[in-house]
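Note that this complex is displayed minus one protein chain, with the remaining chains in position.
Up next is subunit A:
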Amino acid sequence: MAKVHVTTTINGEPTEFLCEPQQSLLDALRNNLGLTGTKEGCGTGDCGACSITLDGRLTCSCLVLAVEADGHSIGTIEGMAQGDKLHPLQRKFLEMAALQCGICTPGVLIAARALLEKNPNPTETEVRFGLAGNLCRCTGYDKIVRAVMDTAAEMRETAS
């Protein structure tokens, strides 16, 4: 089968890869590029474990063909920390133990960052709706929501 050459930017780095035309972006990230931080849950856009940003827009990488990334900019969990410096959401999730098994965590973090970029001062309801596309199989939603609210408060303080 003829492979397709894709030129893209991943976490700010110009990246090229070859993929099958029907391969999902999730599959290409994990298996062609070794970026296994993005997880596969349902594969049908329901669980949010594979959340990434595409040109800054939150989406499920299982619902994007890898070839569609050509010419676009991808953000994955691997780009969230700056070197050794964790993103405030990552640090707060650790401090507040807002994860159990961890498979939903990369997707939750990407979605939470997208939420806070648009709305730095969300209500609890807004956080819950904003993360409604991320399923936690351990059902640890309360700690996740509290960690996102706490991070938002901290980031507002830092910004002011």
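Following the convention adopted for this analysis, a contact is a pair of C-beta atoms (placed from the backbone, for glycine too) under 8 Å apart; a residue touches a chain by one contact, two chains touch by 3 or more; residues count from 1.
Convention: contacts and distances are computed from a predicted model.
Peer 1: Look at the options "FAS1-like dehydratase domain-containing protein", "Isoquinoline 1-oxidoreductase, alpha subunit", "Xanthine dehydrogenase family protein subunit M" or "Sugar ABC transporter permease" and return the one that UniProt uses as the protein name of the missing chain.
Peer 2: This omitted chain is identified in its UniProt record as "Xanthine dehydrogenase family protein subunit M".
Peer 1: Among A:V67, A:M80, A:M96 or A:M155, choose the residue that contacts the chain missing from this document, as touch is defined above.
Peer 2: A:V67
Peer 1: Using the document's definition of touch, tell me which of A:T44, A:T139 or A:S160 contacts the absent chain.
Peer 2: A:T44
Peer 1: Where does subunit A touch the missing chain, residue by residue?
Peer 2: 1-2, 4, 20-22, 24, 43-46, 48, 51, 54, 57-60, 62-65, 67-68, 70, 111, 114-115, 129-130, 132-134
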